[in-house]
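Note that one protein chain of the assembly has been removed; the remaining protein chains are unaltered in position.
Then we have chain A:
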Amino acid sequence: MSTDDESFHPLGDEWEDELETMLDDTEYDSDLGMEMAQDAMRVTKGELSEAEFHERHHEAVMEEFGEDERPTKEAYEAAQEEASGTVSNMLGAFDGDGDETRRETMKKMGVGAAAVGLGAFGTASDGPEESLAAGDGPRQETTEESPTDTQWGMTIDLERCDGCLTCMTACTQENSLDDGVNWMYVMAWEDENNDSPEGGNGLSESGAYTDFNMGSEFNMLVRPCQHCTDAPCEKVCPTTARHTRDKDGLVLTDYDVCIGCRYCQVACPYGVNYFQWDEPSTDYSDLDESHTMGDYEYGERWVDSRAPRGVMSKCTMCPSRQDGTQGEEKVGTSACEDACPPGAIQFGNVNDEKSDPYQHREHPTKSRAVVHLTNSIESSKSAPSPDDIDSALSEGDDVETAIEKIDGLSDNSSFTEDQLAIMKAIDILSEGLEPGDEENNSILRNEQNILASVEAIQQYVDLESDEALEALQLGDGSEQEAKFRLHQYTGKPSSFQLLEDIGTNPNVTYLGQEPGPEAQQVDGPTSPEDVGLVDERQEVLDNETVGGVDGVSL
């Protein structure tokens, strides 16, 4: 949405003008009305306290109406009494709970603003900045979302996923989800063209972890919410509870507004929604408050963690992390991404070229190699650090000796020609883009580390020499050859988005094999029961069905 529209009201200039005309038709002062409405909006945003708002217009209102019975009166009087305290103390004084107050205030101000002819809607619409004067000009066309806007999303490497289900357990833990509420769902599948081996035998027996591995022999699909740009669930919602946050494109459910009609679940083509059919097993008091609220233009809404009874829930992509309430270091991460051992899930701002999902999507081969060489679980394949290199190598080493020396550094890890070749190939292909500091750009950061290691090695060994390039199978050392070398090692994945033809514009991109229209889920390498998860929620729900008939179904 555009910021050119300089109206203070979320519904924009035109709406504002209309309301001003309506005010003009009354016997009362329109300017006062508009001024108050503007300030009321500021209160909903938390820029102005209720008491300040009341005080600011108190005299004018008394003069115009002869009384001042706005809903903020209480706050104003409380403030008068406790003139010594800070604003937050004052608010706390009449409500008891400072955190609740801001949400309460929002509601009251909605009424307050409506009283002067403008509804201050608690919607997630754009809330551009104040100036009323600008409202005189013609209405500016709102422009399409610019590509630099934040849009959280993921790139998921399905060939890297080994079906360990760690992401599912991490998500369940992070959000205190009930049994069978699998916001993140990982499945193995097969169709006419793609077989999966017999599953359920655990990773070791199923043939997972073959060298670079890319997970296993299984075709995997990792299914979080797609956080669609054109989300059907949001379109059909009769309440605006299901909404897209302007600031970062997350599609969320306002647990305080949802009426539990379940139309979102019906409209979602991916089946990512899970309704809270009964009282959740984790009590509200056991939830971390920083994990239940999301930051909004107009206050706070409860959008994160498990849903309360009777409302809809789904994968949120961890808005409280993105809002920084769980610490700056968690901005730009999700619980599933953090937990994923092979780094198959790359979360971040999909519009930012420095972000992990962007890098992984646009440079899949190189990013795969970077992830592979710097991933903690694959320490046997990791790139050596510059310090280790310095300690191991000496002037005049040739490629072979250098590899041997580095290999000898540790008993646990090996270092081969392949690894060095991949490191050098990354060096050749790198655009030298620096990681940004506002979010977690792990791929670029790790790429920098690899480049530093290559740099360190090159202090001792000339990797650009013909012999070295030949030994590393990098041909003439051109980008073309480097790419080819990486393809040999990590594969050259195709990318896709799920059900692209439905027009939802999902913000999750997949690398790997797309399941065909007749693909069917099969047993994967790890069964959900093995890691304490419930796969089929209906089994749990059926226990509480009153007078259900077992084994009979429509």
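Please note the rule applied: a contact is a pair of C-beta atoms (placed from the backbone, for glycine too) under 8 Å apart; a residue touches a chain by one contact, two chains touch by 3 or more; residues count from 1.
Here, contacts and distances are computed from a predicted model.
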*Report the protein name recorded by UniProt for the chain absent from the figure; options are "ABC transporter", "Polysulfide reductase NrfD", "Phosphonate-transporting ATPase" or "Type 2 DNA topoisomerase 6 subunit A".*
"Polysulfide reductase NrfD"
*Touching residue (missing chain; options A:Gln38, A:Gln151, A:Gln276 or A:Thr526)*: A:Gln276
*Which of A:Ala40, A:Cys167, A:Leu221 or A:Ala482 sits in contact with the chain that's absent?*
A:Leu221
*Going by the touch rule given at the top, which residues of chain A touch the chain that is not shown?*
121, 123, 180, 182, 185, 187, 189, 221, 232, 235-241, 257-263, 265-279, 309-312, 498-499, 502-503, 515, 517-522, 535-539, 541-542, 544-549, 552-554
